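A single protein chain has been omitted; all remaining protein chains appear in their positions.
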Amino acid sequence: MPKALIVYYSRSGNTKAIAEDIAAAVTQEGLAVDLRSVEKVQPAELSNYQLIICGGPTYYGGAPYQIKQLLDETVKFHGQLDGKVGGAFCSSANIAGGNETTLFSILNAFLIHGMIIQGDPRGDHYGPVAINAPDDRCRSGCRRYGQRLARLTKQLFGD
Amino acid sequence: MPKALIVYYSRSGNTKAIAEDIAAAVTQEGLAVDLRSVEKVQPAELSNYQLIICGGPTYYGGAPYQIKQLLDETVKFHGQLDGKVGGAFCSSANIAGGNETTLFSILNAFLIHGMIIQGDPRGDHYGPVAINAPDDRCRSGCRRYGQRLARLTKQLFGD
Amino acid sequence: MPKALIVYYSRSGNTKAIAEDIAAAVTQEGLAVDLRSVEKVQPAELSNYQLIICGGPTYYGGAPYQIKQLLDETVKFHGQLDGKVGGAFCSSANIAGGNETTLFSILNAFLIHGMIIQGDPRGDHYGPVAINAPDDRCRSGCRRYGQRLARLTKQLFGD
Partner (left out) sequence: MPKALIVYYSRSGNTKAIAEDIAAAVTQEGLAVDLRSVEKVQPAELSNYQLIICGGPTYYGGAPYQIKQLLDETVKFHGQLDGKVGGAFCSSANIAGGNETTLFSILNAFLIHGMIIQGDPRGDHYGPVAINAPDDRCRSGCRRYGQRLARLTKQLFGD
């Protein structure tokens, strides 16, 4: 069964709540899920997972530097994430407050690793976004995102 | 006194309503404003204005092709918009439905023309976004955006 | 065996040459490939393919409006491309001339359709880019991109 890592940076708890919703949906699809705050993740561990979903609050249109530091440090094993599945989520104080650019600050790094990403024809197309505390719209989007990426991972890596 | 062109593509009227709010704010700052639907704008006319603000609904993460066609056709006078002020706005059905990428599909074209753009430390940072019909949050953001870009234009081109 | 559509807009022939290189690599992987200029593609046809790769020259930081028109018109069958594989390529006159934003003007639309995209840990990470006429670096990247996306498509849709 494939393994999934959900990494988050959260200060207010809003981003952590999204991460938990996504993790629950991925677990329900049968994957083994590790849910961890970014400071507890070693870069080299990422290669143990077939699905990596990463998120944080929107800080100046990008993921917080702690997330970027983790991404930067993955250069040591560049090439090993090729073909794995990736995803991103974020929280924000504003509707057009830099949320999409934050999602892409993570998704772009995953693409540069050769990873596979998927959008959604419904809801938040590039990845789930919470405006302040996650509401029902956001939480339902998180479950849907986790389910979709878990299914794609099973399709690619077997179950 | 500098002149401003507000160009929009609108089918439901949502984007047109945003355009009108922005136009009202720019007018209030004393600029001469032309507010026009995209099919009534000739590419060569853009060089008559010191401020150009352009918007449309979010179609697959970008401005509608009618807007893109206008932008593509400005290549005939490439260089003449250098140093002018530009802005963008959009409407959408979803919070993270491609709004920011739509704003940048217009702003990037303006940057490639050598134009000047400005963000906002409050609200929708890259440009005003309506989720469905523009609500008070959006309309107040539109007025603020129009005011800020008009003032920047006056600072650069005199009044 | 899955089917692939390679769509391009080309005036100088540079983008067409990239499209042909990608098409050759996808064919070599055993997929049935249709290579077509954008004006010869009906939006509804896209749902016949498991792999869709689309490209054009860099016009003001995005794909030409003819490509955007095709993408806009796919809204009629929104949802039917969910889970298919997508890719993008472009040509340009400048190294940082808007190439990456052009690739994303296509990739973002595919994500909004729920499609699956993949980056590359080597070379042009988001998709192949030609600076003027495609050189060896670009052509080798095109073959690699076609091969990778074809293999991903076979993994997802069988062969």
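By letter and in written order, the chains are A, B and C; residue numbering begins at 1 in each of them.
Keep this in mind: a residue touches a chain if its C-beta (ideal position, glycine included) is under 8 Å from a C-beta of that chain, and two chains touch if they have at least 3 such contacts.
These figures come from a predicted structure and were not determined experimentally.
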Option from C:Tyr59, C:Phe110 or C:Tyr126 whose C-beta touches the chain left out: C:Tyr126
From A:Pro64, A:Gly83 or A:Gly119, residue that would touch the chain that is not displayed: A:Pro64
Touching residue (missing chain; options B:Val41, B:Ile112 or B:Cys138): B:Ile112
Residue numbers in chain A that touch the chain omitted from display: 59-62, 64-66, 68-69, 71-72, 74-75, 97-98, 101, 104-105, 108-109, 111-113
Interface with the undisplayed chain - residues on chain B: 78-79, 81-83, 104, 108, 110-122, 125-126, 152, 155-156
Positions on chain C contacted by the hidden chain, ascending: 61, 94-101, 103, 123-129, 131, 137
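In this section, only the chains that are shown with their structure count from here on.
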Graph class of chain-chain contacts, one of line, ring, star, complete, other: complete
From chain B, the most remote chain by mean C-alpha position: A
Separation of mean Cα positions, chain C and chain A [Å, integer]: 25
Interchain centroid distance [CA atoms averaged], chain B/chain C, Å: 29
Mean-CA-position distance for chain B and chain A (Å): 32
For chain C, residues contacting two or more additional chains: 104, 108, 111-113
